[in-house]
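Left out: one protein chain. Kept in place: all the others.
== subunit A ==
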Amino acid sequence: MIVANYVAAGCVFCIGLFAVVARRDLIKIVMGLSLMEASTYLLLVSMAYRRGATAPLLSNPPSGESQQDVVHGTVSDPVLQNFCLTAIVIGIAVTAVFLTLVVRVAQHYRSVDAADATALRG
């Protein structure tokens, strides 16, 4: 059942959300955001999969199938897979920006504890 993939993606998302909300170490918070991104990749690729599908390489149809079979869904959905590819590239850039911020905050406050970053506290 492909639904198991959706459930697993939801579980990983919840684990990442727990890390963001409950942990105080700033590095752990960034790791939680990375986990949430990873759950998004799993969800997108699972949604792209079709039963018994092959990879979407459309130069020639797979053996025993015509071009019409390919169009009507014996390959997995390439659009969602390209969304996932874009999400991976954006995800690594976002992680780099967050880690730079964490390093600057840690150098400024001499601490990686989120409770010590008090400049914007109301």
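The rule is short, and it goes like this: a residue touches a chain if its C-beta (ideal position, glycine included) is under 8 Å from a C-beta of that chain, and two chains touch if they have at least 3 such contacts; residues count from 1.
By definition in this document, contacts and distances are computed from a predicted model.
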- request: One chain of this complex is missing from the view, so tell me which of "Pyruvate dehydrogenase subunit beta", "RNA polymerase subunit sigma-24", "Cytochrome c oxidase subunit 1" or "Putative MnhB-related membrane protein" is its UniProt name.
  value: "Putative MnhB-related membrane protein"
Task: Touching the hidden chain in the full complex, which residues of subunit A are there? Just list them.
output: 1, 4-5, 8, 11-12, 15-16, 18-19, 23, 25, 27-28, 30-32, 34-35, 38, 41-42, 45-46, 48-49, 53-56, 75-76, 81, 84-85, 88-89, 91-92, 95-96, 99-100, 102-103, 106-110, 112
